[in-house]
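Please read through the structure below; I'll follow up with questions.
A protein chain is absent from this complex, but the other protein chains hold their places.
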Amino acid sequence: MTLEAPRTSTTQFDTDELVINMGPQHPSTHGVLRVVLKLDGERVIDADCVIGYIHRGIEKLSENRDWTQIILLTDRMDYVAAATNNLGYCQTVEKLMQIEVPRRARYLRTVLAELQRIASHCLWLGTHAMDIGAMTVLLYAFREREFVLDLFEEFCGARLTYNAMRIGGLPLDIPPGWDKKVLSFCELMEGKLNDYEMLLTNNRIWLKRTRDVGVIGAEEAIGLGLCGPPLRGSGVPRDLRKDEPYAAYDEMEFNVPLGTRGDTYDRYLIRMDEFRESIRIIRQAVEGLPEGPIMGKVPRLIKPPAGETYHAIESPKGELGYFIVSDGKSTNPYRFRVRPPSFCNLQGLKRLVTGHLVADVVALIGTIDIVLGEVDR
Amino acid sequence: MADETKSQSQESGQGGADTPPDASARPAADPKKPAAAAAKPAAAAKPRPKPKPKAPPEPPKAPEDQAPPEGAELPATVTAVQDGVSGAVQQVSFWVGDWTIIVSAERLLDVMRFLKADAATLFDYCSDVTAADWPPREKRFDVVYCLYSTRLRHRLRVKVRVDEKDPVESVTALWPAADWLEREVYDQFGINIVNHPDLRRILMPEQWQGYPQRKDYPLEGPGELLMESPQDWLRVRNIADEAGAVADADAEIEIE
Amino acid sequence: MAEAIVFWTLAVLILGLGVMVISARSAVHSVLFLVVNFLLVAVLYVTLNAEFVAVIQVLVYAGGIVVLYLFVVMLVNLKKAPERYADPRRIAWTGTLLAGAVLAEVIAIVYASVSSDEAGAAGGGFGADTPFAECGAGPLVSCNTEQLGWVLYTSYLIPFELASMLLLVAMVGAIVLAKRHL
Partner (left out) sequence: MLETVVVPLLKIAVLLNAVLVAVTFLVLMERKVIAWAQSRLGPMRVGPYGILQAIADPIKLILKEDITPAKADKYVFTLAPIMSLVPALVVFAVVPFGPDPLYYVSDINVGLLFIISVTSIGVYGIILGGWASNSKYPLLASLRASAQLISYEIAVTMTLVSVILTTGTLSLVGIVEAQREGGLWFAFVQPVALMLVFIGGLAETNRAPFDLPEAETELTGGFHTEYSGMRFSLFFLAEYANMIVISAIVVIMFFGGWLAPFPNVPALAFLGFLPPWVWFIGKIFLFLYVFIWIRATLPRYRYDQLMGLGWKVLIPIAIGNLVVTGILKVAF
């Protein structure tokens, strides 16, 4: 423990600091995160995150599985956005092997990734609101998330860990009528988003709890390696879908919502806007879905030539990067590394919570949207 | 072996020419010239894999750093750092759209400082810090820094080769983001990172012994052995206890 | 008769609890005894038909002030007495002196009140010159609260206001002392 409290007090009325453990079993640490908080009254002087409680060694495991088997290990990282993990991994291997993915598959991947973003943001919204005490939003958001899970179930048979992509394309084409269902879901979701916003966006208590809480400037956010909505909340226009387009994002029209103040409320607004942008992307991709094959030309035995690459995509949480080294000999990667967005965002928690109150800690854990499966891997 | 290498790099050269859809969108990093005769430069420091009798994984023989295709134009970032910190860049590598520079561990901090500050590079965002283990090699670890510039929107990988004991300067002072990432590298590989503000284990428990991501660390930890055959596990543990000393990383049994 | 039984039971309980307050080992326990003590005193007031005073006793003392005591005791979390109070002889001396002073005071008050009772309504007792006597006609209970208010805002207005000013000053002072950054 290297919690060294800065002695802020100047008078002789010194009080003892209270060190409390938030987690690993705590209702709002979103899993098995443990935050050691040093408190002065209710104000946080210092915080230290202890992670690794569900470290399963996915990187090590992957180095001993063959290239196709790894896809289902990636499901287990960010388990609320499993398809996005699949996508990032498959694209990295495709990049290593220089496989061209057919256009239809790229469109469908875009649809899946965006559906996944909606599902992930639903979970974020529900838990974030629950942490701040608005319990109804949780149930509403989960209700809509069920629709996304139903769509995934129809597509690939699974509801949480999809294993929904393959190196070179997709395992299956969409079932008939699926695209119609996606479009009607988009319709429904837009209405529900207004419901959520009615409950929260202009709610005075919500504003009080999120405005000017956890403010972080652009420079500092970049330095801390924040990514995804927390970075964009500070006004840094960085979205890998725009900056380094993958799948079919270069053919889609969408905006990247940006914050101005860099506080929790801005990050909330950004994610709410991202819901809408995702719906917009899904609409474009489904309506313009090209005909054609769904698998590229992939050798039977996947064995990328020796070399290494880093490829990152914009997962719902931020920059999800894969650094993969192939030795060209074996049928498994020589080095498999994930750059987990939750891990890097969680690193910023200490900076965000210092100086705030205990009640803000849960709001801030909510606002960085972590999944411990991804942090610990 | 040389033949093999050659054919591989040829393949790669052609691949690079195909303008794959997934390749990086950086214009500077897209040398679309077919480079059929990309030969492996002799300058590359490739130590012969020493035969190691009982190394569990097969020693990797393939080259890990492909040279840029001949005649390819180096991107501005690489030339800038070559000019800016002369002599630090040992090698430049290119593979499927990614540029990598390999620098010496002693000059790492200089290079990083330059990369962050120079107007042509301006790498203000540290995407990732990680490592790879190549056991038979003399300097067995590659420490890899993935850098990104949020202003100029380009990427670069910086690689350092170190041995187990070699110190690697922490870059936390430049990018606070590297804090946890370097802790993870230390935790998983046991790389000797120096001047880090808070170097502790991060994913593994504080008392853990051994570094899981090293290639000589067994895939199956004690947990699986414990579940499958408790008797064996007990026996192994008793042996370790009787030995009374800290067991070496290979036979490490540590139960919380 | 019944009144006497109630009074003596209450008196014994109150005194016993008073002893418990000072003899309890844990500071929190002694605060708890104090609360019960106050509640019993409130019951005593009820037997005297002074409901208003009883309720105020509960509201202000049991419900307000002792809560603050409890705060302090809980937070300070005294495990044992500080070193400099450890000398038993010194404590005994100071204690005897203080107890003697208090006892003398109580005797003086009792004596004075008895003598003033004997002197009749003209003596300086509480409310002697106020229209308390007029209450006698109606039911005492309904007058009690009203009379108290009447007395407080007429004959005792200045002491009342002075006391409230004193409390205000004390409050401001406490905030200034305790607050780190104003």
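Per-chain residue numbering starts at 1, and chain names A, B and C are given in the order in which the chains are listed.
Just so we're on the same page, a contact is a pair of C-beta atoms (placed from the backbone, for glycine too) under 8 Å apart; a residue touches a chain by one contact, two chains touch by 3 or more.
Just so you know, these numbers come straight off a predicted model, no measurement behind them.
Within the full complex, the chain left out of the display is in contact with A, C.
Listed residues A:55, A:95 or A:209: the one in touch with the omitted chain is A:209. The residue from A:107, A:140, A:162 or A:254 that touches the chain not shown here is A:140. Within chain C, the residues in touch with the undisplayed chain are 26, 28-29, 32, 35, 39, 51-52, 55-56, 58-59, 62-64, 67, 70-71, 74-75, 141-142, 144-145.
Contact between chain A and the absent chain runs through residues 18, 20, 26-28, 42, 129-136, 139-140, 143, 199-200, 203, 205-206, 208-209, 357-362.
One rule holds in what follows: only the chains that are shown with their structure count from here on.
Distance from the chain B centre to the chain C centre is 76 Å, each centre being the mean of its Cα atoms.
Chain A and chain B have centres, each the mean of its CA atoms, that are 25 Å apart. Looking at chain C, one finds that none of its residues touch two or more other chains.
Multi-chain contact residues of chain B (touching two or more other chains): none found.
On chain A, the positions that touch chain B within their shared complex are 2, 51-52, 55, 57, 59-61, 64, 91, 94-101, 106, 222-225, 236, 238, 243-246, 250, 305-312, 319, 321, 323, 325, 327-330, 334-335, 337, 339, 343-344, 346-347, 376-377.
Partner chain A is touched in their complex by these residues of chain B: 8, 11-12, 15-16, 18, 20-25, 58, 60-66, 95-98, 100, 124-128, 130, 132-133, 144, 146, 150, 153, 155, 157, 175-181, 184, 188, 198, 200-205, 212-213, 217, 219, 221.
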